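Shown next, in structure tokens, is the structure this report addresses.
The complex appears here without one of its protein chains, the remainder shown in place.
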Amino acid sequence: MNSDKIAERVCRVENLGIALAGDQPISLVEDVSFEISRGGYFALVGESGSGKSITCHSLMRLLPFKPEFRGRIVIDGQDVWSLSRSQLIQFRRKSVGMVFQDPLAALNPVRTIGSQMLETLRLYYPSARPDELRSRAIDALKGVHIPMAEQRLDIYPHQLSGGLNQRVMIALAMLGDPALLIADEPTTALDMSVQAEVLDLIDEMRRENNLTVLLVTHDLGIVRDRATHIAVMHKGRLVEQGPTADVVSAPKADYSRELFNAASVEWPDRETGKLRQNPLALTFDNVDKTFYSSARDRKAGIGVPAAKAMSFTVHRGEIVALVGESGSGKTTAAKMAMGLVSPDSGRITTHSSEENGSPKLNVQMVFQHPRDSLDPLMKVNDQLNEVLIVHGWRDAAARKAHIAKIIQDVGLGAHVLERRPTFLSGGEAQRVVIARALLLKPDVLIADEPLSAVDVRIQKHILECFQRLRERLGIAILLITHDLRVVFEIADQVVVLRHGEVIEDIPVSLFTDGKRHEYTQMLIDAMPGKTAVPVRELAHGAIATNGRV
Amino acid sequence: MSVIASEKTARRFPGMPLAAQLSILWLVLCLSLVAIVPFLPGVSNTQVNLLARLKPPVGFGGTWAHFLGTDDLGRDIFLRLVASLRTSLALALGATVISAFIGTTLGILAAHFRGWVDQLIVAAVDAQASVPFIIVSLTLTAFFGNNIYLFIFILGMFGWERFARLSRAMTLASRGRGYVLAMNTLGFPWPRIYLRHVLPNIASTLLVTATINFPEVILLETSLSFLGLGIQPPMSSLGNMLGFGRSYLLTGWWIAVVPGITIFLCTLTVSIIGDWTRNIIGRA
Partner (left out) sequence: MLLLTRLLRAAVSLWVIVTLVFVALRATGDPILAIFNPDDTTQAALDAYREQWGYTGTILQQYLTYVNNVFHGAFGISNMSNRDALSVVLERLPATLQLVGCSAVVMIAIGVPVGALAALDNGGRLDRTIMSLSTVGFALPNFVLGLALILLLSVNLRILPSNGYGSLQNLIMPVLTIGLAKAAIFTRFVRSAVLDALRLTCVTSARARGLGEFQIFVHHVIPNAMLPLVTITPLLVGSMIAAGSVVESVFGWPGVGRLIVDSVAQRDLAVLQVIIMMVAFLMIATNLIVDLAYAKLDPRTALAHSH
């Protein structure tokens, strides 16, 4: 036992197996083994449901249920699952610290930051006076670079931003000077601009305290930039592990290969100018829209601007990406294009081609959560038919033919027709939603973050579907997203929004010319993984899609 | 509480727990008795037989002729029980249907129109929920007198706010989920969206609410009748049987105990079935 402590290994997991107890135990994690050396930065990577979160919770015996446990976990020289209750508490205080995904949820909302810090500090300095504890707390907050540390002690978690809260969490986790810091998706709930800061802080902690870090994430970009070692998990098993450079450049397992290829970034260089000559499909002309939270605010002019003199165009056959962070106004723009929200001033015009009658139906939308957009009780075929019936298509044979054609256009097989939405895969469901939107032959399709709820391998199919649609049907697509990789993959024109203003409106090939607005450049820089090896040098067939797994 | 509309995955019926099975048995028994007994020839629950007054039930000194005993006027307790059961169950069922209908409609309207309509309905829901309903019933009875139509109205007004709150929340959630929005943008008229798509998806949760409402209506009706302010003689309900039986606790305890146990079993069984239904639907 002692040898482990002196030795280089801070954490060793042997044949870890965790299952949900019951008549038929459900295996969540199986036969997972890995080691982390002192000072290492170990990334545990996988999609949701891969078992990575359960694995890291089990390292501290923090599982929310009573599991069937197999294997051995040795951290800082202690066999975690053999510890007694009181030993376990000492272990948690001294050897390990954990940072959680949602910092606001991880802090007690009804108690001040200070009281929670003092509570933890008291564990380490039981005989200290309150003012001593308080100054230690201030020091801890200063250590994570929280400005105005003294004042911040007396406020509540909800009054701080996500980034600051996460720093507080890190400070709390580091109070016991642990050997290992476990970070379970620490940046997923944060805005992209803040994510880098938090990760930098973890790096700093690592350097200054000789800390070993275990980072759990589904964002491969983070991993590539910072981790020394990677382990890939899939369906409860460890698929591959090794030094980052090795695994990323030459992944051995099929699954990891798909994962890393899918996460690569390909800089766009296609020419898209010709499409701008096509007839107009959708125009935003000097649109203004402000949201007020109450009548009093409206009078005082205090509101949230969702659109400020917003102007851009979408042409037939074009894919225009509307890009921005949360709060940029992109969703409002979509709603205004759909006619669900009226602009305060300015005009939005949909230019219909001869095929389509009513302008209101000329713009259709595809949503973020495909299964939510479908009636969970009805069969796909019935739902598609209903759309046509409502619009006067009386002839059953004509409906059947039309539906069959559209299903083919989106790349689905006829078998999905007889299913209910719950039995469709995420990708199938999303394409059914696209199909439904196409039934009325719209000229403009608005896709609101259509890829965020879908697996990385399915995202490829959906994007191919969009390509096919604009080629075959000449439809215009307004793609709303926050993810630049998607933009690089298929967009022709990019409109960057910030707080309702159009910052950029350029063809995608100009995006990386280095002459862009500083906000745009910040978005590009914040893309994790852009320091990676350019994909062109890898094997053919690598596709740039969303880096998120 | 999470108001995610239920997704009907492949239905598996795990072995129904014993309590639920027994509950269904009891309710089937009650319904059969209520349906059959009153129509048997030569049977009357109002027949006074002064020679057979205050006879105890079988097992406590009585005979099988009146196996649950007789009351102070010699009327057979079992037959009176069946008649009372019929009244009470019919009232409870009718009231639940009425309040479900009113509540669901108002809830959907509130969620659809938002704005002042929503505010008004929510205020009404809050007002109804904040005052204990029995006080309201008593007040209405005092002001408007004691008649059966008022009583049915009062019972029908019980609990609508629960249905309204739930259907409003679930309709809002459905609207937030996206298929309502999607269908609207596809040009579906609103009545179609609500009747054919939203309602079937929230129906199962409303059913669970009905199983909660039903026993409470029974309790309300029996309480009021017990106090002499509900069902009046010659109609008999479980409540007023118990009310009359109160005076005979010493000499004829079965007059009160029998309807008392029956009320208890009816409310208990419906609650158990409601709990089981809720588990099946998957809500915690």
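Each chain carries a letter (A and B) given by its place in the written order, and its residues are counted from 1.
The rule is simple: a residue touches a chain if its C-beta (ideal position, glycine included) is under 8 Å from a C-beta of that chain, and two chains touch if they have at least 3 such contacts.
Just so we're clear, the structure is a prediction, and the values are computed from it rather than from any experiment.
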Cross-chain touch to the chain not pictured, restricted to A:M169, A:V416, A:A435 or A:V508, is A:M169
Among B:I148, B:L195 or B:L249, residue touching the chain not depicted: B:L249
Given A:N15, A:S48 or A:Q159, the correct residue touching the omitted chain is A:Q159
Across A:S82, A:N108 or A:S293, the one contacting the chain not displayed is A:N108
Absent-chain interface as seen on chain B, which is shown: 19, 129-135, 138-139, 141-144, 215, 219, 222-223, 226-229, 242, 246, 249-250, 253, 256-257, 260-261, 263-264, 267-268, 271-272, 275
For chain A, which residues reach the chain that was dropped from this view? 60, 62, 64, 89-94, 96-98, 100, 102, 105-111, 119-120, 123, 155-156, 158-160, 169, 172-173, 175-176
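As a convention for this text, only the chains that are shown with their structure count from here on.
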CA centroids of chain A and chain B: separation to the nearest Å works out as 48
Residue ranges of chain A in contact with chain B within the complex: 338, 340, 358, 360-361, 364-365, 367, 369, 372-378, 386-387, 390-391, 420, 422, 433, 436-437, 439-440
Under the stated contact criterion, what part of chain B meets chain A in this complex? 5, 7-9, 177-179, 181-182, 185-189, 192, 197, 200-201
